[in-house]
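Missing here is one protein chain; the remaining ones are kept as they sit in the complex.
And now, subunit A:
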């Protein structure tokens, strides 16, 4: 039995979920005549009132374009925008603000690296390593890059329980490996990968390492200096922040060597028709007017997480996962997918003889929001030989009472066919 199944209640650091729930207006509604139980947090989390208020405040009081305005509102907007950059720097313990680049999400951040790092560092015959459990966003940009550069994409196998096969990974690494890009926590399985160890192994061969932190940023400690990762990418909207904002952290030495991703405003220092010289980091990679309002409001999401602390949040979510697993495992026909030893709070499963879409549909009828399908990890689903799963993913505001409802609905649904 895995560790996370047994951690229930032992030395648990309590957080006041009742109080937290008050901060999330969207949770207080009925869906299909039943109170909403929102378990689709790995897709996107809900937003606390503080984030919503920051968005409204920005548009009501501070709206202005940033960085070059000669007026008070522009400098206020710039200051707020840049404050978020400082908060992100602290949040991931980046050495400097200049290494924090705003994108529109994890996907764009990976595409930026694939395009720009790829242009500078990937050549014919070079190898890029990803894993079987990657999200399509961490597969397709590398496939496209490999096609462009005649490079080779290699895939780390996994074990049936959803853990990374580290021995196989070691065998894939060689002097040809130029980049390893692996998810910190799997969106489809919940597996937390041993990225610290994986990064060290890659560095032994001089390869660079990108950490896809989309599913870990809100749940696990992520310290880029302790990890020594070369790139880290994540999205604001999966950590109680607004949609349309992502972060790329990159080591300064790499970012300075990499060519710009897109051309336009903000990213230049001087434009002449003969030649353009580019702005310094981080602006070199932030062409055009950025998503100012959402970046400004993102700061409140970071503050929100910091207020409770990731250790307490993670402890609460782990307890929920253990509770849910212990209850659901008794349901006839319950087939968990992904039972790694270390997990974030993702419960992925199927009910025997029932298509995941049907399970999701029936749960929705009871006001319970889950995700069903391949979770943008088709190669992983193919590896398991399944079409998809039902995924319940928990966040700071979820409760054991909500999980009881999930359990009771699943029992009813499963009885139809098992």
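We take it that a residue touches a chain if its C-beta (ideal position, glycine included) is under 8 Å from a C-beta of that chain, and two chains touch if they have at least 3 such contacts; residues count from 1.
One rule holds for everything that comes next: contacts and distances are computed from a predicted model.
Comparing "Tryptophan synthase alpha chain", "Ectoine/hydroxyectoine ABC transporter ATP-binding protein EhuA", "1,2-phenylacetyl-CoA epoxidase subunit PaaD" or "Cysteine desulfuration protein SufE" against the UniProt entry of the hidden chain yields the protein name "Cysteine desulfuration protein SufE". Touch with the chain that is not drawn comes from one residue among A:354, A:370, A:396 or A:410, which is A:354. Although one chain is not displayed, its contacts with subunit A can still be listed: residues 32-33, 354-355, 357-358, 361-362, 364-366, 387, 416.
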